[in-house]
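A single protein chain has been omitted; all remaining protein chains appear in their positions.
To keep things simple, chains are lettered A, B and C as they appear, and every chain counts its residues starting from 1.
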């Protein structure tokens, strides 16, 4: 069974700096030999992380909200259309052994919350969350990091413990 | 078509004070003639709001994570078992014309985020959120209030505008 | 907890005769005091059964494939938009204590199959199925009947056994 790591984050309104981090994270995931999984659309963090993973020689899976595989980013190898809209966010997190979250809006926040609800660890890459998430910082489910290198090192260590 | 108002909030770990607010909110929703919708389980905010709605003479719908209608609170009139786990949180918010959110953990935060993602308004009853939600305070999707009476007044005004 | 009975069947291409049976079935369900649940759209068996239930004085719930409650039939009291497309068919059957199926196409056949998979009984109203469904006739999950009166009598007897 392959290791599947999810990278979540903003869509259309992502800044170039966040996309650069997403690209680097995807690249490093591929270099580790892990599969990159994301929401599959050709925008923002999704597009950048998938491009990074492909340019790092990896395999990419995109869990799409719609019914049409052609909606996927060109950097997605295996599109999984679900036809379920935002309910696919639940699958994004369940199908990821660890989730790395970059800055994003309500969609990304729903994925972080759903991952926490299902007991997953979430590596927060430059994405500080408010006091309402405090219990999850305290119990170690939320792990803040500053760089893609650090994010991948945390994932490596989490996978080793399993 | 009936008006359906969702009340979201914590489960097992809800405080008595939060449950009291949930009860009162459910009661007032019923007095307005609206249907109360929630996650259906017999704990915390779900149980309290459903009990309030029933004691206010209202109708209650519970969207359950499991497959068994018997998992519902005794105060739920119409259980909707989904067998979809947390993916039912998406249905909770889509099926609610307005969402009222009380304090809760990751499940509640996922419902707030999913409601915002789908363009809904969320009335936050004594549940302040961090800076990562700032854009949604600014665009008017997140509406903070202090009392059940105020929450219901906001919902009434939102329904009138539709 | 109310009794919830699902009525499934064809959409746009339903014949007037099938719609007449659906109307009568919805009417009788309401007269029993049960809630009618269906797919909620304003066509075919869905529309007819909901109209029958309303004219019989009952309550109707529609589990919609889309995100917009306005897509519901005018005879649906409580629309439950899911945004999940055909995945809502799973909810249709899980939320029904017994399913009554009238003639229909692939959507109806998926609901019958999903109901059988989840262990439910399905009352087939003038809708004979082929040999691939034989094990489910033999184990008593599929119960063929000829009239709405007979369908409702079977449901009554099944509910009594629970």
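Here, contacts are C-beta pairs under 8 Å (C-beta built on N, C-alpha and C of every residue); 3 or more make two chains touch, one makes a residue touch a chain.
Because the structure is predicted, anything quoted here is derived from the model rather than measured.
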| query | Which of the displayed chains are touched by the chain that has been omitted? | reply | A, B, C
| request: With the full complex in mind, choose from B:3, B:20, B:67 or B:156 the residue touching the hidden chain. | output: B:67
| field | Among C:12, C:70 or C:132, residue touching the chain not depicted | value | C:132
| field | Given A:30, A:45, A:91 or A:106, the one touching the chain that is not displayed | value | A:91
| note | subunit B residues touching the chain left out here are 67, 82-87
| note | subunit A positions in touch with the non-displayed chain are 1-2, 4, 35, 61, 63, 67, 69, 72, 74, 76-84, 90-91, 94-95, 97, 118
| remark: Where subunit C meets the chain that is not shown, the residues are 84-87, 89-91, 105-107, 109-110, 113-114, 116-118, 127-133, 135-136
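Here, only the chains that are shown with their structure count from here on.
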| Is the way these chains touch best called a line, a ring, a star, complete, or other? | complete
| remark: Of all chains shown, smallest offset between own Cα centre and global Cα centre goes to B
| field | Interchain centroid distance [CA atoms averaged], subunit A/subunit B, Å | value | 28
| query | When the centre of a chain is set as the mean of its C-alpha atoms, what distance in Å lies between subunit A and subunit C? | reply | 40
| task | Would you mind listing the residues of subunit B that make contact with two or more other chains? | result | 84, 90-91, 118
